[in-house]
Every structure is written in C-alpha cells, then in structure tokens.
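With one protein chain held back, the other chains of the complex are shown just where they sit.
Right after this comes chain A.
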Amino acid sequence: MIQSIDYFAIAAPLILALVAGLVLLLDAFLPATRRVRTALGLVTLTGLLAALAFVVAQSPAAAQGLSTFCVPKALNTGPTPMCSFVVDHYTVVFAGLALVAGVVVVLLSMTELAGGGIPVGEWYFLLLCTLVGAVALPASRDLIMLVVALELVSLPVFALTALKRYDGRGSEAAVKLFVMSVVSTAVMLFGVSLLYGITGTVYLNRMAATLSGQLPAPGAPGALPSVVAVGVVLVTAGFAFKIAAVPFHSWAADVYQGAPIPIAALLSVISKAAGFAGLILVLVAALRGQAATWSPLIAILAALTMTVGNLLAMRQRSAVRLLAWSSVAQSGYILAPLAIAAGSGAAIAASMAYLVLYAAMNLGAFAVVMLVSRSSPRNELNDYRGLAFRTPVAGIALAFCLICLAGLPPGLAGLFAKVVVFREIVEGGLGWLAVVMAVNTVIGLYYYVAWTARVVTPAAAPAHKLARIHPATWVAVAATLAVAVLFSAAPQLVLTLTTLTG
C-alpha cells in the first residue's frame, strides 16, 4: 500500500535535511579556506531562511491543519484520522521559533568557526540535523515520531559540544550531556512503552480517546490500571531532563560552560523549546484525561525548578554558568502554566508566549556573551565591567536583555511575559505557585541587576579592547536587540501569535 505524502507539509524539515547533506558535500569537495567557511555558513543560513519561508507560507493553511503520514482510511478503525505529522498553528509557532533561533545560532557560529580548529562542514551538518528534529518535533503526533524527533534534537548536540577537539571541558560536557540524555531517553521510552502497552496505540489523539474511556483499552480491559500513572510520571520525567527541570537539572551548568557558546545558546533555546513542545503535546494531546496525575507534578516541578535555578544562579561568577542556571529558572516560569494546561488553552498560550519572549531575550544575552568571549576567554562577570563604555551597542543590548529577563520595566517583554503567566496561574487557582513565582522573580532580580550594574559601571583598570569580531555576531546582537525592543513595545504581537493556538 502506498502512502501519499504531502510534501508541502514536510517542506521545512525536508529542506533542512537536504541542505545538511549539501553542506557536508560542499565541505568535502571545497578547499578549507576562510572564504569557504563563510560560504558554508551562508549556505546554512539560506537553507534556514528557505525553511522559514515555507513555515510562514504554511501558516494560512495551518488553520485547518495539514496532515501527512496518516493511517490509510482502510486500516483506521477509529472515528478520527490518525496522522503522524500534522502542521497546525502550534507547529508553525514552534517551528518558526526554532528556525529564527537557528538563524541567530548560525550567525554566532560564524564567529566561533572563524577561529579555525573546528571542522566546519560537520558543525553545520550537525546543527542542521538538530534543527530538522526541532522543526519535526512539534509536528509529531505519535509517540514514536516524537521520541525520534527528540533524539534527533539531542544526539547531534553531543557531537557539537565535543567538536572543539583537545578541549577537556568540552569533552567532559559532551559526556555528561550524553549520559544524562541517554538516561532520560531510556526513562521516557519505558514510560512510552507502558502507555503503549495499555492503550495499544502510539497516536496521541487515539491514546487520549482510549485513556478517557471513549475507546476500549486493549491492554487493560475494564478499569485503567495504576500503571498508567507510572507511565505518565516516567514520560514527564524524561521530558524534564530535556528542559533541565529540577531535579533533573544538574547537567546544565557544566554542559553550557563546556560547550561552545553558540551550542549553549542552542541548548538554552532550541533544545529547550523542543522539549517543551514535546511535553505540551504529550500532556495535553495524549494525557489530558490524566491531568489529576500530572498537574500537581508539573506544579511542583515548576516551583522547584524556578527556585533552585534562581538560588544557584545567585552564586555564579561565570557569565555562561549564570545564564545556564537562569535558563533553568526560566524553565520553571514556562512550566508553571502547564500545571493548569488541561483545563484551558490559554495556559498553553501563556507558556508559548513566555517561551517566545524568553528566546528573544536569552539569545540577545548569548550574542553579547559570544562577543565578549572573544576578548576574555574566561568570560567571568567581572569581564563585563564597563562594557557599556567600551562598546556601547553591546553593553546596551546586554543590559536591556538582562533587564528583560529580570522582568523589569523598561524590559517590558519580560514583564508582560511574567504577567501573562501570573494571570494564568492565578486564574487557574494556583495561588501558592504565583507566590513562589513572585518570590523567585525577586531573587532573579538580584543577579540580573548585579550583572547589569557591572555592565554599566566604569572599569577601574584600563579595559582591553574587544578583539576583532566577525560581523555576523554584530548582526546577531543587533537583530536580537531589535526583536527584544519590538516585543517590549508591542508584546501584543507575541500574544496574538500564540493565542491563536487555543
């Protein structure tokens, strides 16, 4: 039986995969010169933009939902169509986010690779593979595809982390990430297999119908056994590893610090977004009926994640480690509304809005960190002293992004992101979580403001001038700053984008 494939629906991952192959070929046949390194970066960038163009083109059609890889009608016994790959509004938002973040990561990579010492072709190939996973994941509607896409996001990242050869920290980080990720995948697969065993299906919509009792559960005639709860907890734990939620957070700082900075940025935005996309899909599309099991779990995870992340971030002296823990804390804020996601679509929209705003602010911060890392390899907070006077644009961009992350005016993007989340959890009846979040916001202010203060206080010692920077990084800084300012002035853009999901 031949399946018909809707190539328009899978255009974005398809293009990325083709470009990935192309980059590898070009790298093999072209001489390893500086110009070729730049050219490969530009090819990757073009591929990303082409994929982005397709995602944008899909967005009108996404209202109805483009689906492909469906179970043929003849074999489908259930009332609803079962498809593995669906492009709807949710998919478009997450895919768009991953691709735009990917553009920034590629821009940062061009600086990282300009120094040589890292094989360029492999770098871009692996980067594109990760993005294929990140774009395919939000479209996945069955558990197998979900796990495969998630692994596609994770696996290339180990290699990317270790690609800086003869670097002890990088290798250590890669091993840590590898072990953590494999363990989490194993945990998740166990949970997936339990769920499959009970429901007899991997399709999310069918699983939801089975678990809510509309369809008979082949694995458990009669009442659902409590092993369903075990499956739910294990799947949740698996995703919690990916998004570095407490208590599965301990890898974050070492890995971020050991990895090249563009990869740290990728981990903190793209890989995290992919993790959230998968988590939301599983929880809401498949396990909505089990909300009684996972809602309190997510609420507690969120509270722990934001608190522990913030407390750990307070003690950091290294910029990247601080961003690592701060991104753990931010994960907590993104998780918080998911605790009530079963009851309202607005809660998912709040999480997504926060994620989009967070991506802009965090990438901005990473872009400036990349800039500074060229002249101060240790990249400690004290290296930022007086940055606003040495290179005003970078200083202002970093200060603005940090204030956004802290959620203070004039960084309104961060403030409104927090307000949206606050509103959802207060309306959802989780007052205690709102209070925990308020306290955490204050803790967060401390380290963001302390860093910002360093940026704008004059350096006592004659500061070393920034080394010559690849223009691509400046483009990244300017672009992220522009987006952060735009989101601050008109947060409505993001809210409109994400609420259509509902």
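Following the convention adopted for this analysis, a residue touches a chain if its C-beta (ideal position, glycine included) is under 8 Å from a C-beta of that chain, and two chains touch if they have at least 3 such contacts; residues count from 1.
Quick note on the criterion: contacts and distances are computed from a predicted model.
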Hidden chain of the complex, named as in its UniProt record, picked from "Amino acid/amide ABC transporter ATP-binding protein 1, HAAT family", "RNA polymerase sigma70", "NADH-quinone oxidoreductase subunit M" or "SoxAX cytochrome complex subunit A": "NADH-quinone oxidoreductase subunit M"
Option from A:T80, A:Q214 or A:T496 whose C-beta touches the chain left out: A:T496
Of A:T38, A:S318 or A:T457, the residue in touch with the unshown chain: A:T457
Touching the absent chain when the full complex is considered, from A:T201, A:T293, A:T441 or A:T480: A:T441
Touch residues of chain A, complete complex, unshown partner: 403, 408-410, 412, 415-416, 419-420, 422-423, 426-427, 434-435, 438, 441-442, 445-446, 449-450, 453, 456-458, 490-492, 495-496, 499
